[in-house]
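With one protein chain withheld, the remaining protein chains of the complex are depicted in position.
After this line comes subunit A, so read on.
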Amino acid sequence: MALSNVLESPASGFNFDNAARNAAFEGLFEEGHPPKPMKTGTTIAGVVFKDGVVLGADTRATSSEVVADKMCAKIHYISPNIYCCGAGTAADTEKTTDLLSSNLTVFSLNSGRNPRVVMAVNILQDMLYRYHGQIGANLILGGVDCTGNHLYTVGPYGSVTKVPYLAMGSGDLAALGILEDGFKHDLELEKAKELVRDSIHAGIMSDLGSGNNIDICVITKQGVDYIRPFQESEYKDTRKPKYKYRPGTTPVLTKKVVPLKLEVVEETQQRMDTV
């Protein structure tokens, strides 16, 4: 149906039509708190070691005070040599890293090379600065390219820092303590994995927003080892997602068969011509 008050095609991209309505809604909720989006109150960490980069993350996603997802994947694929951990609003980190991955894939198809980590960082920085922090994504980017092993962090307002070890998220203070204590330059692979595991574990123990399992992703020149889960939490949940019972679970007490009496009303025969 054609509306006569629509004078131009709607612009693509973000639509701010509901912003005024949402502002009016603020006062209507109890205690003045509108429902919060799903956040990955998180512990994520990254360490540069001798042959590459190790990234680690917990797997809990929270929505206000409820655990929304116990096996959330926080280490996102960007390109074959770059992976990214995301903290902050879950949808924002997902979509931003997806867009980044698509852009880098187009680039590598055009140029025939694997993208460099600085390129991913610059694209992210431009994208996030444009939205002035409204996109709540705190990201740790780690990757190996022709210039070496790199670990960067990008904040929601577009700030970028290049560091040898890093933790982000609500559990970052606990994780950073372990990292500060145990980090040395040019660690071996097993030591680096242990260090990241310990720091995420500290974050899980000390922070309510982090929990459940630990995922580890090791990126080297030879390839990527995405270990999910690296360590499972001792507090397992025995509830099943699906309840399907075997046939025979319920015992049969009595059985009564009543045949239906059918009358033959009409009978016709149709010859088929089979050649």
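Criterion: a residue touches a chain if its C-beta (ideal position, glycine included) is under 8 Å from a C-beta of that chain, and two chains touch if they have at least 3 such contacts; residues count from 1.
In the analysis below, contacts and distances are computed from a predicted model.
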item	value
"Leukemia inhibitory factor receptor", "AP-1 complex subunit sigma-2", "Proteasome maturation protein" or "MTMR6 protein" - which is the UniProt name of the missing chain	"Proteasome maturation protein"
Option from A:A23, A:V66, A:C146 or A:V252 whose C-beta touches the chain left out	A:A23
Contacts of subunit A with the absent chain, listed as residue ranges	1-16, 19-20, 23, 95, 99, 102-103, 106-107, 110, 127, 130-132, 134
